[in-house]
Each structure stands twice: as C-alpha cells, then as structure tokens.
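The other protein chains are all here in position, but one chain of the complex has been omitted.
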Amino acid sequence: MQSTRSSFLVAAAIALAFLTVSGPAAAQGAPSNLPRNETLILENPEGTVENAGWFNIWAINAGSQSNGLQQVALDTLWYIDPEHGIDGVWDNSLAAEKPIYNDDFTEMTAKLRRGIYWSDGVEFTAADVIYTVETQIKNGAMRWSAPLALNVAKMEMPDPYTVVFKLKKPNSRFHALFTVRWDAVWIMPKHVFEKVEDPLKFDFNKPVSLGAYVLNSYDPDGKWYIWKLRDDWQRTSLGRFGKPGPRYLAYVDAGPPDKRVIAQMKHELDIIHDVAPEGMFALARQSKTSHGWFKGFPFAHPDPTLVAVIFNTQNELFKNRDVRWALALLIDIKAVAMASYRGAATISAIGVPPTGAHQETYHGPMQDWLKAFEIDTGKRKIKPYDPTIGQQIAEMLRPSMGEQIPTDPKEIAKTFGMGWWKPDPQAAQELLERAGFTKRGNSWDTPDGKSFSVRVVVEGEARPVMARAGSMIVQQWRQFGIDAKIDTAQGTLPTRRSAGDFDTMISWSVETWGGHQDLSFFLDSWHSQFVAPPGSPQPPRNWQRWSNPDLDRIIEQIRSVAFDDPKGIGLGKEYIKLVAREMPTIPLMSYNVFTAMDETYWTGYPSADNPYANPVPNWGNSRYMLVKLKPKG
Amino acid sequence: MRGYLQYFAKRFGQFLLVVFIGINLAYVITRATPIDPIEQSIALATSFGNSSPEAIDAMRRSLRELYGLTGTPIEQYLIFWRRVATADFGPSLSAFPTPVGALIARALPWTIGLLAVSTLITFALGNLLGGLAGYYQRSRSLKALGIIAIGLHPIPYYIVALVLLIIFGFVWPVLPISGGAAMNLPQGFNAAFLGSVARHSILPALSLILVGLGGWFLGMRSLVSNIVAEDYVVYAELAGVERRRILWSYVMRNALLPQFTGLAMALGGIFNGAIITERVFGYPGVGALLVDAVYAGDYGLVLGVTTMSIVSVSVGVLVIDISYPLLDPRVELK
Amino acid sequence: MSAPLAIRSTPIAQETAPRMPVVSVEGLKAYYRTDHFGVKRLVRAVDDVTFEVRRDEIYGLAGESGAGKTTLTKTLTGAVRPPLQIVGGTIAFSFLPGTQGLHCAPPPEVSRVRWRHLSYIMQGSMSVLNPVRRVRSSFEDFAFRHMELSRRGFDAAVRAHLARMQLEPNVLVAYPHELSGGMRQRISIALATICRPELIIADEPTTAVDVIVQKDVLAMIRSSQKEMGSSVLLVTHDMGVHAYLSDRLGIMHAGRLVEEGRSEEILARPRHPYTRHLISSLLRIGDDTPRRGLEGSPPNLADPPPGCRFHPRCPLAMDVCRREVPPFTVHGPDHRVACFAVTPEARP
Partner (left out) sequence: MTLARILRHLLRYSTEFRLGVILLGVVAILAALSFASPYPPLDVYVVAPDVPPSRAHVFGTTSRGQDVFWQLTVAVRNTLLFGIAVAFLSRILSLVIGLISGYKGGWIDRVLMSLNDTFIIIPLFPLLMLFYFVMRDSMTWAMLALIMSFLGWAYDARLIRSVVMSLKRREFTQTGIFSGMTTREILMREHMPHVMPIVFSTTMNNINWSIGLEVTLSVLGFTDNNTPTIGGMIFWANQHSAMVAGVWWWIAFPVAVVVMTFVGLFCLALSMNEYIDPRSRWSRMSGGSA
C-alpha cells in the first residue's frame, strides 16, 4: 500500500500547486498595477481583437474600432448626440462652427478650431483634413474612400483653419460624413501618414492621438487596451468641457453576458456594453452600485435604432401589402415585448425609433393621425391602432415590478412607448383571403396552392433579444396556421441580409441621429435607385429592397432642404404615413441596450434623468461622459 | 534497424495520408461556406456609421480585387496547396492585411501550452492511479477513485467546463474565469506574468484534466489487472522480487505501452476539448481564433487554423508512434 | 566445490540428517472456488495429498494434465490467490521451520526463503521473462539481494554461473524475444539455480521445447542438481522425462496421489491400473503425442465420481471402488499404492 500512499501524495501535491497559484480572486477585470480609483474599465463589445496591434482605423476592418481608438483617441469635425448632449445635441468638435453651405449645396466650408494638438505636439490644421480626404480618395480601398470620392471634386485651404469642399453634385448632407453618430470620417495625422509609402499596410502602432487620451498599453492577444489621459488634454476638443475624470481607461473583452455580470458584481467592470435583460435584473437586484440608463426598470438605453420584422419585398409572397399587414395584425406586441425584453422594451408603431428627440418630434404629434388611421380588409374598414398599449404593458408589469413602473403617462410613453397595432386575426384572415390565400383545415395555403411557410431569420447569440422576439413572433404566426420557422443565421447574417437570402428577418433598416430630427441618415439609402435586383447584393440599409415612387419623391425633396430646415420634419411625417400604409417592415421597438454602469469607483454617468450623452461605450459619442465622471468619495 | 525503418516508413505514410485527407476535407467544406468575406467586411465597416449606397458598391469592387478572390476553383486549389506547403496562408481577410500565419503564431503557444500541461498531467496521473487501482485491487480509496472516474469520464468537455465556471466563477469566485493572463501585465518571462498565466490556466486545464483522467484511469486499471496474471509477473512474485520493483518495472512499465498508443489515438479528441474549453473560458488560443474566424467568414484564417490543427495533431501522433519503439523493444519484429 | 559462490547450505540444512525431507506435504487439500457471473464452482484440484521430497533427490510427480500437478506446485510455491484456497493439510519446509507452508508464512520469511532456498522453474518458461527487460536485469531482480555481493562481484558470479550452464554471457544483454525458446528455457533454469537453493520445483520444464533441446535441458537440471546437492520436485506428465531424471516418482490422478515409489521400481513394475496405462503409453523420451488405449478423460473435478476417482475408466473396477476411496497399501520399501484391485500379494 506504500505506493498508493505515495501516489496520493503526488495527487495532493498537484492539487496544492493549483491552490497556491490560484491565490486571491483576480479575474482579468482588475488591472493589477493601475490605481483602480483612477481607472475606468469599459466593455469593448468587439470581444477579442485578433489583430490587436493594428490601429490604422482607415483600413477596412484591419483592426479594432471601439477599443477606445474611435472613442478617445480620434476626432473629427462635428458630433450629434443621440441624446440631449452636454450643451445641445450638436457639438462643434474640431470645427469651430456649423458647416456653411452655398445656396445650391455644391460647396461646404468648415471653419476649424485653433490650438488643437496631436499627442506628439504637432498642431492640428486644415492640412490634416485635406490630407485625410485626399489620401482616401487616392487609395480606393480605405474605409471612407468611396463616399469621399463620390462627393468631393476639389478642396481649398484659404487659411490653415478653413477647408472649402467643392462638391461634384449638390448634397445638403455632405457634412454628415464628418459628423459622428457612432462614427464618422476620422481625421488622419498628415505628419505621420505622409511618411509611410502604403497607408493600407501601415499599422499606426503606436497611434498618435488627437483625442484626450493616448495609448498606454495593450494586450497582444487583443483582450484589453489601456489608455492614459494626455497631460495636455486642454489642447484637445474635449478640453472645452473640463478635465476628464478617469486618468486611465481600460477597454476590455468582458466575455459572454454571464461573465460580464459576474465581473461587475466583483466591481471589475465599470461599464457593461450590453447584457441579457435577466443579467441586468440580476445586477439591479444583487449589486446596489449598478444601474442602467433608467435608474430602475426598464434600465436599458434605447438606441436610435428601430428593430423591425423586415420583409424581403422582392419575394412574391411579400410583394402584396395585404400580406404584410396581415402578418403585422397577427403580432401581439405585448407578448413580443415580454419575450424579448421581459417588458423592458420601448415600442414603436411607426418607422422611426421612439428615442432621443423623436417622440416629441414624430410619435407624439402623430397620435391623432394614427388613431384615425384606417385600413380596408376588403370586407370592412378597421382602425388598427391602439394608443394604450404602452400603458397596458406598464400595467402588466406593475404587479411584479411595483413602484419601479412609472405612473405618469408621459413617463410611461418615454419608457414603454405609446401605442401599437392591436392583434386582429379576423382582419388578418380577411386580408390574406383578399390576397388569394386560402385556409385549409388549420393551415394556410399560398395563392399558388403551396403551404404558406415563413422563415424568420435571426442573428442568434450575438443579439439574443432579437432572437427571442423572433421566436415569439414565429409562435404567434404558427398558432394562426402559418408554417413559421425560426432560422438562426449566426455569423452568416450580414451576407444573407445583403444577398436578400431571407423571407423575413428581425433586424433594423432604420437608424437615425437620435438627437436630431433629420431622417436622411437612413432614409436616403431607401431610394429606389439603390434597390438591387434579386440575387445581387443590396447596399445598406434598404434590406427590405422596397421601392415606392412616393418614397422616392419624399427622399428627393429631403435632399433639397437643409439639414436643420423644419421642412424636414414635415417630410419625415409623410414618410411615416407612407410606410404605415405600406408596411414594408413591421416596426417593433427601439434597440434597447442594457448598458450597466457601476458606481463603486465612478459617479456622474449619463442616465434618463440626466441624458447628457450616450453611455453605450462603443459609440464615438460616448467620449462626452468622461468629462462628467467623478471619482466616488 | 531495418525493421525500425520499415516501421517508421509505415507510420510516416499514415501521417501523410491523414494530413492529405484532413486538409482536403477542410478545404472542400470551407469553400462551400456561404459567407462572403466582402459582405462581411462591408457589414462590419458600415453597420453603425453613415454610408451612402453608391459608396458601398465602389467599396465592394475595390475590396474584391484587394482580397484577390479571383481565379478558377482549380487555380485556387493549387494556390492553396502551395500555401500549405510553404505554411503561408496569405493575409487574413478579417484582419487584412495581417498574414494568417501571424495570427496563428500569436495564438498557438497558448493552446500548445494548455494542451501540453493538461495532457501530461492527465496521462501521468490517470495512469499512475489507474495502475495502482489495478494492482492493489482491494484498496478502498482506489476503488472510490474508480467510481469517480466512471462518473466523470463520459461527461463532455462543455458540461464539465460549464460546471467549473459556475462553481469557481460564481458560487465560490476564487479563480479567474476568462482570459490568459491578468490585465496590463507585459508578456514575457517574468514571475508576475507567468504566475498570472498559471492562475488563468487552472480552470481550462482542470476541465480538460477531469474529463481526460477517467479514460486513462479505467484503461490502465483493466490493463494492469490483466498483466498481474501474466507469467512473468507471477514468476517474479514467486521469485520474491520486491513488490515495488514488480509494480514499476514489470506491471506499470508493460501496461503503459498500449496506453501510449492510446494517447496517439486520443490526441484529436483532446484537441476538440481544447477548442471548447478555450471558448468557454475565453482563452486566447487557436480554438477561440478558429471560432472567430468561422464567424467572420475568413477563409484564409479558417483554413489556416484547421490545417494547422490537423497537421499538428498528426505530428503529435507521429512523434508518439516513432518514439514507441524506444519503449517497447519488441516493436521491430512487428 | 571451488565455485566462487559464497553460498553454502544453511545451519538448518547442516544439522539435519541426509535423508531428512526438504519438504513434507501432509493431507494437502487445495480447492478452487469460482463465481463468475453466478456460475459457482468448487474444483477439488488437490484432494488429500501426502508425500515428501528428501534431501538431494529428484522427486517426480506424474499424471495427465488436469491431475492437479500444477495446483500442487502453486500451493507449494505459495502462489495461493483466490479463487484457489488451501482447505486443509500442511506443508513443512526444512528451511522454513514452524510454518504450514509459504502461503501462511510471514512476508519477510517468504521473501527470505524465495529463490535463496526455494526456486521454481515455471511451466511454459517461454513467457516467464519480462518481455521489455534485458535478461541481465531479470538476474538482478531475482538474485542480487540474496547474494551478499558487490554489483561487479554479482556480475562475475552470474557470468560464471552461465558458463557452467554452457550459456554465452552475451545473452545477458538480449531481450527475451530475441532468444530461441530453448535458450529462454535454459536461461530460466540458470535463473532458478543461481542461488543454489535447497529445493527447486520444476513444472513441465520441457513441454514447450523440441526434443533436442529437451535432452540438454534435462541434462542441465540433472547436473546442477548433482553439483549443488539440492532437491528437485519435477512435475511433468511425460513419463519419459521421469524415467530419465526422477529418483522417486509419485503418480497423481484427479487430484489424488495413487501410487508412489522408486522410479525404476514403478517403471518396471507399475501396480495401479492408471500407472500401468501411463507406462504402457510411454514410447520414448520426448514423445508426448496423445495417448491411445484407455478411453475417457480425467473426471470433472467440479463433481468427482464417488469412491476411487479412476473407477469410471478402470478396467479392473469393482463395486467397492464406486463406494470407497481406496487407502494406500505398502508394496515393498518406499512403494505404496491406493487401489482395491491390487493387493500386496497379487503379482500380475
């Protein structure tokens, strides 16, 4: 037996070895050697960056974007805040004032700030702007080459702080290219890039920064990036708002949702980009210091992004408006809101996200029109809109959530949205029958006698809430007798989306500035001139491949009015009415992001009560929150 | 010696066959992937930002030639084999223009390290305990071990990893549950970094070990319980050779030989385990790299990783095979 | 005796009279109790056997396979593992006073005795050498600790011993599979004799080798026995071998001793019908082709026939044979037979 004993000694030794190295709890979240109370740790939703050492953001997808690079190290002319902004939605960043167009929108002048410096001490001037544009035009395959090449005829630099863009054709939205909504054309450091022979093969490591932070260190395996506040932070565009709170920023791969929650419970992750609703609830329950955009339920930050059931309108079945409407009338949005967000959704019946400034601009004013809105089922006219559904969701949640659920109708509208279409299987049946569909026993046949089957493509793991919404909608359609199936596309989604390889899809084809009423950001790409023939790839964002002469007219009018022109709102409403009648996509809700913020080390995060910026940490716009963050105690 | 050469030649032939079939399988499948790297890139580049449709078309055109996705299937196939031969898989499409080789070279040490350590521990421990259990068949503690082994052995890597994750990451959070090392530590041969690496590798390694142990344990146990009945063992016992000597030089030594060939057969499965484990624990190895590559529809990278894993697994097998004669003097006669 | 070996017979051996037995077995009963997936069996492999091996003699144990010879050797060598059990009887070794056999001796005693006083040439010696160890290490494993010698001294001793056995020293560096069967056999004999033990148990030492090899293997056993004056218990079914080697002979049938006496006596005048059958079937040394004549096979020891276990096959069987176990009757010096059919008077 001696040998057995010795063998157990061996085993014990190994076990011991494990424990000794295991020592105290230290997940990746805690930078062992940085002052924690001066460090802000944020999640970079890109996860692990395979090409960690690549900082040349102007080469397409060569490396990471939201590892802090575009948030705190790069800068461009203007920012539009998806929320209300620190002083207004519009911020002149590198530009000293708003863009100046000539009357026919063939020329745009940008006046630049003085006293802005690159982190290596070189001053930022118009030369950098011009170099940025010229270089990308010269090298076709850079990130913004195409749009710049299409628009810019030539540029002039009357003085080092003024750039005049001469445009190839009139474009009242040219400045949008240099206006950050998530990102924009970032300005290149001329003095660095002009030294390299091929700007596509240059890794720009270590990056020279125009923002308030410089790269401190990064993980060659791409799991974390640490940025350090510049000593001369006053010489950056952010300097106007005072000294940023955190001296260090750590953008980390926080792993799958569960691990993010665990990490924040251990206070090793100050800002979670997104988690499953249940994760957020768990945090709210178990960690006093964690909160979301809303202090209580529904926590999530509504991105100016409209989640919808997108039809492939080039598919025979969905060419017919009646079919699209019928399917819409079969959706019980309350159940979808529950299934996807556990109720923490902000619903929208119309084609703009119910977020930022839009509810005041569009949803509110259009309530009366919606209430009056009628559709003809062939047998009768019905008023499908139910303005109280937001209210109903609130009531439905109140028993379980208690006083977290607001009572003031305005609050409820802001939180859960206003109204939606009420489920009406009867009308749906009538519409389908008018469209030539027939019900056999418990299931539906298409006009050409095949069984009516609909595949609903969802991305899956990457966007769990949409997958859930999808499976709920599938269930509701199935129960009506349609052979509906969920189809998880995982990584193939982008390909299939642009190839039009889907019947319907839970995704978004509407994205807006959020803070600004102008809809051109997405709407311009809906023009029929861009609709690809079946089979060939469709450029963003008209994934539904829907074309309509009235829509084209509206778009062309928008192009001809200025960005801030109130006429834009009127045209926006026309668009909304059109898509309400046509239902090319079934708008569901805004894309609510469960960004969880931990106040153990930092306070002053943006929130629904103080919506000065978008906390979602991979947005370029999230940089504004840094100047408001204060160390706790 | 001639016997050995023949043996070696046979093994090497097998090795080549494995690599050939394996790589072709991978190539064919990858080619059939529906993912279009161009669309993938564009989607990434434009998923949030502003971008006008004409611009996208222009982008699409230039990317297509930049990525060099041209040429007939046959041409591409030949190019592919040249690349395999020269171990140069060209630039990664999802991290263009960084060469695939560079990405793999970055990830490989992690996986190899993890696998080497866990496999060694598993093999040594499993066989040691299994052998003892087979030799001292009356020992209670070893019987208990056997039951545990039976309980753990059939459970798939993922489940074990998940349970470990729950226990040590959540219920009793004493161990890091993701990453390869703590943040902001410069990589290199310094105590801090290595210590951190060790600590981060505990759970991944443990999940591999727990699953692997049982197989070796049970295998060794039954082998030994047969070998103790062999004439030369009985004879040695009757000759009063010390038990220790019998246990190590007669029983263990001889039982280990089939286990060793078993190791060769098991390597592939062990590698599968590594992929899963790396994914569960966010370990920066080739497994994680492969999954990302598949998501990104990065032909070059997927092929690179798959080929690399097939080749290195077969190399492992080859190494075991050709070192086998050193352990078993009889092999030359086979 | 000018052998460099330091080993002389032990004090115990000294004071014992020359004719005193090295081992005496008294009423030994060794059964197999098996239970494999419910199939319970009790095999009376050795059933009440009594005999002794005297100093400086070769005692032959004969009988067809399944007669219990091997089981007997197992019990003698202490290789008693379940399901084999010693049900009764004693085994007294001269060099192991005060115990009832190796199987119940204290471990230190056992390891003191083994190979130094009692060595063993195993059946099927082809496979008794560890296939992955060189012959030398087998010698070291087996003998080194018994001979108070330095490594070098031991090496020399081994070589000398091999030389005496007409074996090339280079067999030491060989692996078993590199050697012929006969070679392996002779090595195992060398291995068994290197410590000059009092008692060597040889179990079918020649079954697996061809006739030529048999001859010198036998010669080898004989010579080393003579030279060392030790005793050999020679177990084989091959009467030819016994005729050639054994001084005295015991015939086993179905787990029992049925006749015992001087070899020449028994070979010349076998009494027990079974013995007669064995002898009649003896053609010449080394021949072990299936025997003709007597039909039927040894009885199933799981349930042996009552009375004399040979009666179902016995030409002379009488009623009494079916009822009672025949006792031994003496037939002249050193010669006893267990059969009702043959009486001391009766001379065939």
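Every chain is named by a letter (A, B and C) in the order it is written, and numbering of its residues begins at 1.
Just so we're on the same page, a residue touches a chain if its C-beta (ideal position, glycine included) is under 8 Å from a C-beta of that chain, and two chains touch if they have at least 3 such contacts.
What you see is a predicted model, and the numbers here were worked out from it, not measured in a lab.
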| item | value |
| --- | --- |
| Of B:77, B:158 or B:324, the one touching the omitted chain in the full complex | B:158 |
| Which residue of A:86, A:100, A:164 or A:282 touches the chain not shown here | A:282 |
| Full-complex contact with the absent chain, from C:54, C:74 or C:309 | C:74 |
| Interface residues of chain B (partner: the chain not displayed) | 13-14, 17-18, 21-22, 25-26, 29-30, 32-35, 150-151, 153-159, 162-163, 166, 170, 218, 222, 225-226, 228-229, 231, 234, 264-265, 267-269, 271-272, 275-276, 279, 290-291, 294, 302, 305-306, 309-310, 313-314, 317 |
| Touch residues of chain A, complete complex, unshown partner | 256-258, 261-262, 265, 275-276, 278-279, 281-282, 335, 338-339, 342, 455, 460-461, 464, 467-468, 471-472, 475, 478-479, 485-492 |
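Note that in this section only the chains that are shown with their structure count from here on.
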| item | value |
| --- | --- |
| Touch-based graph of the chains, sorted into line, ring, star, complete or other | line |
| A-B compared against B-C, more contacting pairs | A-B |
| Distance from the mean Cα position of chain C to that of chain A, given in whole angstrom | 91 |
| Interchain centroid distance [CA atoms averaged], chain A/chain B, Å | 38 |
| Between chain C and chain B, distance of the C-alpha-averaged centres to the nearest whole Å | 55 |
| Multi-partner residues of chain A (each touching 2 or more other chains) | none |
| Multi-partner residues of chain C (at least 2 other chains) | none |
| Chain B residues within the chain C interface of the complex | 230-232, 234-242, 245, 249-250, 253-254, 257, 327-330, 333 |
| Interface residues, chain A side, partner chain B - complex | 1-4, 7-8, 10-11, 14, 18, 21-34, 47-48, 50-52, 54, 59-63, 140-141, 143, 145-147, 149-150, 176-177, 179, 181-184, 200-201, 217, 219-224, 226, 250, 252-256, 258-259, 262, 266, 490-492, 494-499, 501, 511, 521, 524-525, 527, 529-530, 537, 539-540, 542, 619 |
| Residues on chain B engaged by chain A in the complex (per definition of touch) | 34-36, 39-60, 62-63, 66, 92, 94-98, 103, 106-107, 110, 121, 125, 128-129, 132, 135-136, 139, 141-142, 169-170, 173-187, 192, 195-196, 198-200, 202, 206, 243-244, 247, 282, 284, 288-289, 292-297, 301 |
